[in-house]
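My questions all concern the structure below.
Apart from one protein chain that is not included, each protein chain of the complex appears where it belongs.
And then chain A:
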Amino acid sequence: MTSKGNSKSTQRKIKQKKPSTATNKKKMVTVDNHVKVTPKIEKIEPMLLKQTDISSVKGKPTKPLKKGVKRKAEDSLVDETFQVSNAAVSHPRISQKVGCRHLEKYKEHNPESYLVNFKAIAELSMRCYKIGIPRESKALRHQKCSDCNLKGDRLHACLDCVFIGCWRGESHARKHFKNTRHIFATDVQRLEIFCFGCSDYIYDIDYDNVKKHEEVRAEEKESDIKEPARKRARYVPWKPSAEESEKIKKNSTPFPCSGLRGLLNMGATCFMNAVLQTFMHNPIIKNYFMTDKHNMNICGTSGCMCCEVDNLFQEFHSGEKKPYPPCSFLQSMWLSSKELAGYSEQDAHEFYLAAINKMHGDSHETKHQELNANIQNCECIMHKTFGGCFQSRIKCSQCDMSSDREEHMVEWQLHLRGLVTNQKKKNGTKASQESNSNEMDVDKNSLEDCLDRYCEKEQLPGFKCEDCENRYLSEGESFGKAKGSVNSCSRTTTCKKLPPVLTFVVERFHRASTKTNTIKNEAEFEFPEEIDMAKWTSRGHDVLEKGGTLDDLPNYKYNLLSVVNHEGKINTGHYTVYCKSRDRWFLFDDHAVKCASVEEVLQSKRKAYLCFYVADTLEYDQPNVN
């Protein structure tokens, strides 16, 4: 608004030069015979010039119309601009691109006051809809259509007088225009300007600047009220002068925001370092913390695990190259879960689960959640990232009864075939039973194979089908099949809801019974760089069972994100991790960070323990209706 006085003075100057431009214009028009000159076109021309002018003079877009035109006329460039404008006139689409003619006129008539009303409306609106200061927002919140008392229904305020009208149905805003010829109205909430002359919303940079200005003021006010202790500096737009920008260019070096940093081993804490590195390079967790969704300075709870992760993100992106010792993180971890405390070596998988639980408990989103709230709809960042859902379906082959049960998951445990079967231990688990039954193809252990096995149909010996039994009891012998329904049931487990980041846990550590020691299975586990999960989803499974194809399903592609490796023996192993950062692979070995290649990552078949895959495309939340 400081430019107002400025523009006035230039306008006065310009007036004297007016005749010259007029003659210039005429000349050009007569030269170009192709263009039919109508009075209407002449009207548009000055505005056209404004457009071309603005694009050529950078950085001063708020310049009022006339100033631009006349300046150009003085320049030697004048012929060129007029040619451009003439070409545009013959092209109706371009010629109309100038914006709203009505608004230009309106501004001419009210050079002083055209923004005043809008500013007042914007100020109130921002307070009311953006920050909702209770006392002050009354003015607008209780505002309603002046004619029909309808509240909050796309209300439009007139820019000329005190009138607010509703939009839909009878549209009192439009009626008001018809009665009074007040041509502009602004949406009270969105602050867009509607021109009844154009019967469309219009854009104008002056109004937009006012809107932005009020937005900033409202934000300042909001932070004043919410956190009075933190004094927020008043926003003043700054544009570096030529001298300043020269200095900036000269004296600054580009800041590497790579986010790669090693973590010091604090005494057998490599299990923690490995998992933390995967969190640090997980795009979803990264976005959450980098957008300040959990700010450690504001939260301030001691021992809060989310704050610790936030702190790590700050350290990782501080530009410091030295490895970071995650002392405070370790301390919070020790205080919160007793099993992981102490200097003994721990399992990365256990740490992963503990970290999820702890961060779930500490997050802002779960503060108001009930204790036994459904974990599947949990809003916390960890469950939103890693939480999916299995569906196990029990089906009876005799009566076609089927019942589904859903189970929340944060990891997908994969059973390996191989060394364990040779031990001939009696495991009650599914994996060993299967591997005993078909020992022929023992050594196939790719991710796909494991998933196939996971989702295979599994007979449930000894499981009674209730439906069959009831029918047997009620219908007696006439039911046909005798009581032999005991072995007719089977179970299939598929994935009902895939999480954005899929975690596969390769079960390398087997404990056959309580008496024997745990054994590490070092069988090869092959995993691809990208995988299509459609086959193993409940939806895909159903489609395949009916003989359909998977082509119509949504995109279930996943890309490899990071791999945690375990080397060495069960009790004295070492964890390292491969992570993908900005499309490049890195190997994190405690404090050391090395470049790696995809081939190298995929070669760690015997060591891979945890594999993280991230979804190719994220889906919208499906609305849940209970």
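Just so we're on the same page, a residue touches a chain if its C-beta (ideal position, glycine included) is under 8 Å from a C-beta of that chain, and two chains touch if they have at least 3 such contacts; residues count from 1.
As a convention for this text, contacts and distances are computed from a predicted model.
Trainee: Which one, "U3 small nucleolar RNA-associated protein 25 homolog", "DNA primase", "Ribonuclease" or "Transcription and mRNA export factor SUS1", is the UniProt name for the chain you do not see?
Mentor: "Transcription and mRNA export factor SUS1"
Trainee: Considering the whole complex rather than only what is displayed, give the residues of chain A touching the chain that is not shown.
Mentor: 93, 96-97, 149-152, 194, 198-201, 620-625
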